[in-house]
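Just below is one structure, and these are the notes that go with it.
Removed from the display is one protein chain of the complex; every other protein chain stays in position.
Chain naming follows the written order as A, B, C, D and E, and within any one chain the residues start at number 1.
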Amino acid sequence: MTPTTNEHPPIAERKEPTYLFTEKYVADKSEIARRFIETRARLNTNVDKAGNFLVKRFYNVDHNTYLEGALPAKTKELMGLVASACLRCDDYIFYHAIQAYRLGVTRAEQEEAINVAMVVGGSIVIPHLRRAYELLEEMYG
Amino acid sequence: MTPTTNEHPPIAERKEPTYLFTEKYVADKSEIARRFIETRARLNTNVDKAGNFLVKRFYNVDHNTYLEGALPAKTKELMGLVASACLRCDDYIFYHAIQAYRLGVTRAEQEEAINVAMVVGGSIVIPHLRRAYELLEEMYG
Amino acid sequence: MTPTTNEHPPIAERKEPTYLFTEKYVADKSEIARRFIETRARLNTNVDKAGNFLVKRFYNVDHNTYLEGALPAKTKELMGLVASACLRCDDYIFYHAIQAYRLGVTRAEQEEAINVAMVVGGSIVIPHLRRAYELLEEMYG
Amino acid sequence: MTPTTNEHPPIAERKEPTYLFTEKYVADKSEIARRFIETRARLNTNVDKAGNFLVKRFYNVDHNTYLEGALPAKTKELMGLVASACLRCDDYIFYHAIQAYRLGVTRAEQEEAINVAMVVGGSIVIPHLRRAYELLEEMYG
Amino acid sequence: MTPTTNEHPPIAERKEPTYLFTEKYVADKSEIARRFIETRARLNTNVDKAGNFLVKRFYNVDHNTYLEGALPAKTKELMGLVASACLRCDDYIFYHAIQAYRLGVTRAEQEEAINVAMVVGGSIVIPHLRRAYELLEEMYG
Partner (left out) sequence: MTPTTNEHPPIAERKEPTYLFTEKYVADKSEIARRFIETRARLNTNVDKAGNFLVKRFYNVDHNTYLEGALPAKTKELMGLVASACLRCDDYIFYHAIQAYRLGVTRAEQEEAINVAMVVGGSIVIPHLRRAYELLEEMYG
């Protein structure tokens, strides 16, 4: 792909979402969340230390994807959840379910997002759905 | 998986969404949409004729997934779009982009949904993004 | 997808398969099977408790897929094994290999099913094949 | 992976299946089959000409996978169909559906195999199911 | 993911590769290449016009991935080919095979890269291998 050069302004419209709950709050409610958050932080420290230029660029694009924009951040976190469940990645399912929780998404909304992934992605998604429900139970229970 | 037996009521909360535009309206605006809708209808006629019991059950579950519920139908159509783009299926990308359009989703919202799929799914999603943008241009242009 | 309405009769032809062995029998022979069965039961209890309507419908469709029909239940369990191995999901590989065992499928038949998945899906299937062979060894050994 | 050296005998048990119908017979019944078979033959000629050693070895392993063995060839062609539908590859769906037809598999059996793929693989399989049903209609109609 | 902030220098080490052949040269040798290049250019014009901020950022990251660096650009184009063949995307297979050709990669090298994808990804890669060989034949024939 050829990079395009004429940068345009919409960057101003994007802004950081306001979290209702801290990562620590979620980690205190849910043991699954706590273990996930700690492992991710530990591994990311190692990635940061490596300082790979493209990885940093990619992390930056990724971060920008879930900001408030034309769609609310919480909708996009749920879309991240759908994508992760379709592609069957427990790590990202946990990540986006936790982020959505921190932004005030209800359990019913999380379940409906997971349903989209289950129906599009099939029964092979169900082992991940089971583990996601265990996390939901701990966070919302 | 063992089926569960105690049916519960939330069925009442689900209802058909209200479309702002008919399939015909979209087909008249976009040649890509028209071809997609016609081919899908022709092939579905053949599937319906076969009358396979499980296929009908699956179509029914699928239909129920995108009704108004805890999340608005238009959000779930966009989630269907994210899932389809992640899994790289032009047919379902077109289907959900058209459905979202019919429910009044803006082009900026469609683009943000596709961005989630692009970042989660990588550059391999981009050939599908290109074809999706061609459809968006015809529908919204 | 639009749901089809003219229900047709083949439902009568489907019936529950006759298992030669109980889950408990398999769990007693194989530690891998025992752990899988217990974890799955525990997580399913949690899913059942949530009572999500669409999840129940999906579980029901899933259950109907593997009944005796035009193809024997044991063939369809092996097909579930092929699908799970192709899509590289240990949970479902274990599930279908155990179900096939309970229906009297031989080890040679299980190996041939896994071979189809290995050849269609490539060497990336092999780590799953290795774990499947460990289960086969415990069940048939 | 390290190759294993102690070759063992089961090779004798494998044998070529007996086809009830020729490729030509299927091509005469179905335009979709005819186009698929011709394109595949044309492209394979080009691959054969290149004479790549590993490609030939892989084709050979692939060929051996679907011979009569512990499981009948027709069951394994249907398993190839399940795998191809799960992995969403029209080319191999057509290939295995045609092979299964040539071995005397009924339409109901083909539909049940496709159902396993649909339920395991989700609605994303349905566009492929629609095209498979078009082929089935032409072959069995 | 949290973006990392301490930018580091290796950017200087990356530089544009030197192409031995222009896109036009390849398009003149190969009809498949010509059609691919034209369609891609037409669709990209439409994407550029939309000016989506994140798409531009992603295109930029993508462009940087294949520059000369610790690994030669031609090795990374072949790696892009392997990735595209594994993930079974004709568009990107064609793109990277053409780029590799333009950088002076031999046909034998292209075939070995495709072999890695075939063995890792399985027979489901073979329909794509066949189409890739048709392109190779036109470019190198």
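Just so it is clear, a residue touches a chain if its C-beta (ideal position, glycine included) is under 8 Å from a C-beta of that chain, and two chains touch if they have at least 3 such contacts.
None of the values given here were measured: they were computed from a predicted structure.
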Partners of the unshown chain among those that are drawn: A, B, C, D, E
Residue of C:50, C:67 or C:124 in touch with the missing chain, whole complex considered: C:124
From C:14, C:63 or C:88, residue that would touch the chain that is not displayed: C:88
Touching residue (missing chain; options E:33, E:47, E:97 or E:117): E:117
Chain A residues touching the omitted chain (full complex): 40, 43-44, 46-47, 49-50, 52, 54-55, 58, 62, 83-84, 87, 89, 91-92
For chain B, the residues touching the chain missing from this view: 118-125
Positions on chain C contacted by the hidden chain, ascending: 88, 111, 115, 118-119, 123-124, 126-127, 129-131, 133-134, 136-137
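Note that only the chains that are shown with their structure count from here on.
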Partner chains that chain A and chain E have in common: B, C, D
Farthest-lying chain, centroid of Cα atoms versus that of chain A: D
Copies chain C and chain B - interface residue numbers shared by over half, same or different: same
Intercentroid distance (Cα basis), chain D paired with chain B, Å: 30
Centre distance in Å when chain C and chain E are each reduced to the mean of their C-alpha atoms: 39
Per-residue multi-chain contacts in chain D, two or more chains: 62, 83-84, 87, 92, 111, 115, 118-121, 123-124, 126
Graph class of chain-chain contacts, one of line, ring, star, complete, other: complete
